[in-house]
Every structure is written in structure tokens, then in C-alpha cells.
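Take a look at chain A:
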Amino acid sequence: MELIVFVLASAMVLSGAIGVVLFRNPVHAALGLVLTLFGVAVHFVSMEAHFLAAVQVIVYAGAIVVLFLFVIMLLGVDRAEDLTIEPLKLQRPVAIVLGAGVTVLVAGAVVRGADTLGRETNASAPGDSNIRALARSLYSDHVLAFELTSVLLIVAVAGTVVLTRRLKKSEG
Partner candidate 1 sequence: MHGAVDFPLLSMLVLVPAIGSLLVALSPRRRPEYAKLIATVTSVGVGAMSVWMLRAFDSHSGGFQFVSRHPWIESWGISWHLGVDGISLFLVVLTGVLFPLAIVGIDPHNDDPRRDKPYFAWLLLLEAGVMGSFVSLDLFLFFVCFEIVLVPMYFLIGGWGYEGRVGAATKFFLYTMLGSAFMLVSILATVFIASANGLGRITFDLVELAEGASFAASTGRWLFFGFAIAFAVKVPVFPLHTWLPDAHTQAPTAGSVVLAGVMLKLGTYGFLRFGLYLFPEAARWSRPLWLTLAVIGIIYGAIAATMQGDLKRLVAYSSVAHLGFIVLGTFAFTSQAITGSVMQMVNHGVSTGALFLMVGMIYERRHTRQIADLRGLQHVAPVFAAAFTVVMLSSIGVPGLNGFVGEYLILIGSFLTARWWVVVAATGVILAALYLLWAYQRVFHGEPDEENRSFPELRWKEGLVLLPFIGIIVFTGIYPKPMLERIEPAVHDLIEHVSDRTGYVEPQPAAISIDDEHGEGE
Partner candidate 2 sequence: MPEQFIAPSIDWFALSPYLVMVAGALGLLVVGALTPRWPRGLYSLVSALTATSAGVLAVFIWNDVAEMGPGTLVGGALSHDAFAQFVTIAVCAATALVALVTDAEVRGTVLEGPEIHALLLTAATGAMVMGASNDLIVLFLGLETLSLALYVLAASERTAAGQEAGMKYFILGGLASAVFLYGIALLYGGARSTNLGEIVARFQSTVALERNDSLVLAGLALLIVGLGFKVAAAPFHVWSPDVYQGAPTHVTAFMASVGKAAAFAAMLRVLVIALPFHRDDWRPVIWVLAIASLVIGSTLAVVQTDVKRMLAFSSVSHAGFLLVGVEAAGHRAGEQISGDGLESVLVYLALYSVLVVGTFSIVAVVSRHAGGSTDISVFAGLGRRRPVLALALTILLLAQAGVPLTSGFVAKWGVIQSAVAERSYAIAIIAMVSAVIAAFLYLRIMVSAWLADPSEVEPEPVPAMTGVAIALAAAVTLVVGVYPELLLGWTDAVSNFAR
């Protein structure tokens, strides 16, 4: 059962990701992203991280991708870059070979080391203890990391201002 869910969810994630890259229409690409994010949410569910799954769906699939779609619609979907130009002829095949090689190596390492993986078990407790554990972890061990994400948000705010301000000026 677990395996079937895993395979299905992974298929969702991967096909969504491939779709994001390959679709010519940005709207379709954004929808591919939704599929990927849903797949990740399914993984979370299968690992009994229900809270994370919910957050994943609400925040990513719900809010962020919707925002993406807004932007795409507002800017117009017909702008497309011509990606068929190849500055270096061999680049693409070499990249495919190297990428596949790295994937195989990492996969091999994971398979070989699978039995050493530790199983953390506090996720198996029922009900809201999951959220409780999450909160406990966030506000004790990882409180600094949690706070740092707010610094990251400052960057996002200031960055947005910097990047968008000149659009206003150049138009007006």
C-alpha cells in the first residue's frame, strides 16, 4: 500500500515537474507546478505529516500558484522566448548524460545507505500531537531558523521594491 502511494505520488511530482519545463504555454506550466506540489502533499500525507500536507496545499498550491497565474495573465501569455537556439552544440546531450550520471550516483548512494537511515518516530503519534511536536521543534531547536526566515522576508520586500520601482519610473 505504502509503495503504491509512493509510486503514484512520485509520478505526480515528476510528471508535473517535467510539464513545467516542457509546456510552451506558461499557464499550462503553472498548472504542472500545481500537480507537483500536490504530489509532494501526498507524500507528506503518506508519512503522516498531515499538518505539513495541509500547509503545502493551502500555501503553495492555493496561494502561490494562484499568484503566479495572476502575474502570467497580467503580463500576457503570448510572450515566449525562443529556446531552440543552441549557443554550444554539444551542451544539451552532455548535460543530459552528466545529469543522468549524477542521478544514478545519488540514487545508488541512497539505495546502498537505505538501511542506515534513521526512523524518527514522533510523527506516528495520532491527532494533533503532530502539530504540537512541530511547534515544539520550531520554537525550541529551530527558533533561530524560524526567525531567520523573517529576515528572508525582509530581503523579499526590499528586493521587490528595488526590482519593481524602476518599472514605475520607466513607464511614468
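Please note the rule applied: a contact is a pair of C-beta atoms (placed from the backbone, for glycine too) under 8 Å apart; a residue touches a chain by one contact, two chains touch by 3 or more; residues count from 1.
Candidates were picked such that all candidates are chains of the complex that A comes from, given by their letters.
If you're wondering where the values come from, they're calculated on a predicted model, not measured in any experiment.
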Which option touches chain A in the complex, given 1 or 2? Just the number is fine. 2
Within their complex, chain A touches candidate 2 through residues 105-106, 108-110, 112-113, 115-118, 120, 129, 136, 139-145, 148-149, 151-152, 154-159, 161-163, 165-166, 169-170
